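Note that one protein chain is taken out, while the other chains of the complex remain in position.
To keep things simple, chains are lettered A, B and C as they appear, and every chain counts its residues starting from 1.
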Amino acid sequence: MSELLLLLISTALVNNVVLIKFLGLCPVMGVSRNLESALGMGMATTFVLTLAAAASWMLEHWLLVPFGLEFLRILTFILVIASVVQFTEMFVKKISPGLYQALGIYLPLITTNCAVLGVSLLNVQQAHGFFWSLAYAFGSAVGFTLVLMIFAGLRERIALSRVPAAFAGAPIAFVAISLLALAFMGFSGLNVQG
Amino acid sequence: MNADGYHADRVFASPHAHGGGEIRRTMLQVQLALVPATLFGFWLYGWPAFFLWLLTLFFAQIFEVISLRLTGNTGQTGSPGDGSALLTGWLLAMTLPPWSAWWIGALGAFIAIVIGKQVFGGLGQNVFNPAMAARVALLVSFPLQLTAWVVPLPLSGLDAPGFLDGLRITLGQIPVPDAMTSASLLGYAKTELSRGLGLAQAFAAGHAPQLSWPGVRAGSMGESSVLLILAGGVFLLATDVIRWQAPLGVLAGALIPASIAHVIAPETHLDAASHLLSGALMLGAFFIATDYVTSPATGAGRLIFGLGAGLLTWIIRTLGGYPEGVAFAILFMNALTPLIDRYVRPRILGRTRSGQPIRGAGK
Amino acid sequence: MGLMEKIFTRSWGVHPRDYKHPAADAPVRVMPMPERLYLSLAQHLGAPARPAVLVGQKVKKGEKIADPQGPVSAAIHAPTSGVIAAIGEIPAPHPSGLPVQAIILEADGRDEWSEALTACDNPLGLAPDEISYRVAAAGVVGMGGATFPSALKLSSSRKAGVTTLVMNGGECEPYLSCDDRLMRDKAETIIDGIRLMLHATGAKEAIVGIEDNKPEAIAAMRKAVAAHAGVRVRPIPARYPMGSEKQLVQTLTGREIPAGALPAEVGVVVHNVGTARAVSEAIRLGRPLISRLLTVNGGCVGAPGNIVAPVGALVEEVLAFAGGIEARPARLVMGGPMMGVSLPHARTPVIKGTSGILALNAAQAADSREEACIRCASCARACPIQLMPLDMARHIRGDDLKGALRLGLKDCIACGCCAYVCPAHIPLVQYFTYAKGTLAAEDRARQKAEATRRLAAARSERLAREAREKAEIAARRKAEREAAKAAAASARSAGEMSA
Partner (left out) sequence: MTAILTLTLLGAALGLALGIAGRLLAVEADADVAGLESLLPGTNCGQCGFPGCAGAAAAMISGAAPPSCCPPGGKAVALALAEKLGVGLDLSRVVDEGPKLAVVAEDLCIGCCRCLRACPTDAILGAPKQIHNVLKEACTGCAACVEHCPTGALIIQPMPVSWQYWVMPKPVAA
């Protein structure tokens, strides 16, 4: 139990997908303009990531390895991820049209969120078991959501600040996220394995 | 004289009175509160400390003036005379190794004032504490220089560097002799623990850093005399410049888990007093976590902010790769501040917490 | 209040320097009647009154010259005898200085009372509704500054079944001392008015809340109240804005008024002590509200003090009577310094709600440049409603009015505490009034769009109906013609047959 908790902390904070591994930066920059859509995006990504990790684990262990098809790994993973994203898209459109509109193009773009594929591949690479894979994916997704939320909060505040014209928009967002990354560096070397 | 000649030149909005508070005065009060600890630091670490302090403040003000000139000083983004840049520079200087070369101070001032504050729009617009952003950026970029603590050589002593030697040290012409550098207590404990030694064993060794309330030890100016920092903090509390929630939160957030851990595993965990007396916990609690701009605006929010910063400090100190975590912890909590401010709000009079009008309480 | 409560209850409000003395201690002076009086038709909350006199008509003192119009409105009476000189526009006592409809009365200098006014010796024998009726006929409005028609408040309180009448003797605004002076000099009259109001509203008890920085007023009122059960005088801590309805009711009764609701929701009705006096004079003497006690104060005023001025006197005349002004004021304010309105000039009249005229010098007006918000949250601590003024102002500055609305903009009472304490001199109240005004204008535009849409729809429907009817008539005519033709044809054929 405590190991699982440590894994979650490790993946969410110490090895944060966004700020330490630099995966999935596109939605972080794109959907962090307001908190509600950031939360929605975080939830959608968490959903996709966890589901994709489960599906890719099954794919890896029940299909690719038995048939010696490891060379198809990336291809099949992308296929699975794309399907999960499609499903999520329909789901979000059904239950929250407002969120669907707010997320816009970034929702189908979860497909190309490298964090999703990256985590699935890392799971294979590090030979995680099924539940461990799930936890790893979930922890990563929580880390992603955390950063997305924090960053959205910061951007909401910055949006109402008197940022000089030269820095307004994307530049100041990059400055802010780099300072956020500095803050996360404090967790580096956090000895969570005990 | 009669009133029929009176004509208002514009529309004046109410109120037509003001309590007399001024930003400038607030900044001055905080600087005043820093004076005792700073003077003690000068005495403790000699002329180099003074020069570094002077240079950092100078550069902070220079960068402030240049930035305001470039962005077109509109008055609402702060004026060069409001003292905020000097305060930022001062706080930064308090956290640097006192014998650092001049460019550490200059670069730090640049990061703090320009990147940490002015690109966000100047005074009041930044989301991270400028001094802490600069300190962290320097630490991860120049870990060696930022941990080169010198043993105290009080000005009154014979072996303290003189005025000119001090100047040379600050200008980087004389390298700081290795024999004079020393680990801070937190760094020492971390190193010894990573070598597999227990704390009791480590502190039994003769070269272990000693702790004392007056604070004669290696460290930065802001870390040495905990008592003088505390005095400054109490002054700020008494003059109502800062509120109690954030300092209390930081101290409680760090010291409570430290005490519990020490009771459970004294061999691997420093006691609360060591945590309090070493590092920048006190400075962080009273001077950094209380920064208006980058901490929550409500009392409850400030308490959460403080507790979070304290707890993270302890976690980083105990489990992390860095010996000191105050700056990281506060930077992280700065990032959380907008979220705290959004979700922790006072109940509006006549409404429930969810914003609905309360029910009439009987007729 | 227990210790725990003291620690965990948020303090609110501010303690501004009050500048009440020496004006409060100077004896009341009565201003002589000016030659001309400018009686705004909109000197109360609600719809403007409608003139009931013609130009050139002679009126007596106390005669009604304008009728209330609509459910929320108040009558206006002639403050002296004279001739109606004109009915037209004058500059409103308002920051904008925009015109307002007014009746201009030329005084004849005789100051003769109208004979139509009826005094009443036993007012407590009157029916409660009769009291409300007479109060309405006297044109009495709330004297604290809100100028809500008092009669309406009395009758609606009765309907709502209020139990407690809270009398506002707080006068928490700095500089002002007219209520203080009134309580010292006219305590008996006020108590009489309170008893009449108790009778009219059906409330069981009255609590007079007086700030503890007015010991003379408390003593005078206590003395006057001694003979009457059901009326109590309660000293309350001096703190701004103690005189605000929500704060006063909570301090005196412990009840919290729901947002957007009237005090009647918690069984309370609040009236000003000045209103009680006006009610007493309206019922006992039959005298309508035609003059009021107001404070003339501020660093530029020659002889600060309290003055009885007729409604409709120009501000410059009142100032001249109060010893003139010694230097060019930095600001001319009507009302108190915290919530009063700045006047564009002094050629604008005193109205029923004018509690003070302030000629402030530069140091008092504290006009300063807006600096950057450092998020010190002093404003949030001072806000009596527990709003977050700093965040609301940020949203408004960024043109996100809806964001400010979410943060509780509608609950803001514009008391000015936030701007008073702001070390950056941010005109927070101005941000909020701007936002409220803009939102209200948008609302009006939406309502108008709705109404015009209905008009347009009605019109196109009408046009369609007319076209249809025209077509129908045309069709009927055609059918008739054809029928006639057919009849003629059949007649012809029948004729042929018979032939």
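Here is the rule we use: contacts are C-beta pairs under 8 Å (C-beta built on N, C-alpha and C of every residue); 3 or more make two chains touch, one makes a residue touch a chain.
Everything numeric here is computed off the predicted structure, so don't read it as measured data.
In terms of the touch definition stated at the top, the absent chain reaches A, B, C within the entire complex. Check C:Asp129, C:Glu205 or C:Glu442 against the missing chain and you find that the one touching it is C:Glu442.
When the whole complex is considered, the residue among C:Ala146, C:Ala451 or C:Ala467 that touches the unshown chain is C:Ala451. For chain A, the residues in touch with the chain missing from this view are 59, 63, 67, 69, 71-72, 75-76, 79-80, 83, 86-87, 90-91, 93-94, 97, 101.
Contact residues of chain C toward the unshown chain are 42, 92, 94-96, 98-100, 369-370, 396, 426-427, 430-431, 433-434, 437-438, 440-442, 444-446, 448-449, 451-453, 455-460. Touching residues on chain B toward the chain that is not drawn are 11, 13, 74-76.
Please note the rule applied: only the chains that are shown with their structure count from here on.
Chain A and chain B, compared by their mean Cα positions, are separated by 33 Å. Chain A and chain C have Cα centroids lying 57 Å from one another.
Annotation for chain B: residues 76-77, 122, 125 touch two or more other chains.
For chain A, residues touching at least two other chains, in rising order: 162. Residues 35, 149-150, 153-154, 156-158, 161-164, 167, 171-172, 175-176, 179-180, 182-192 of chain A touch chain B in their complex. Across the complex, chain B meets chain C through its residues 1-8, 11-23, 25-26, 75-79, 82, 84, 122-125, 292-293, 297-299, 341, 345-351, 355, 357-363. Interface residues of chain C facing chain B in the complex, by the touch rule stated above, are 10, 14, 16-17, 95-96, 160-163, 174, 246, 255-261, 265-267, 315-316, 319-320, 324-329, 331-333, 337-347, 358-360, 364-378, 380, 384-388, 390-391, 408, 411, 414, 416, 419-425, 427, 429-430, 433.
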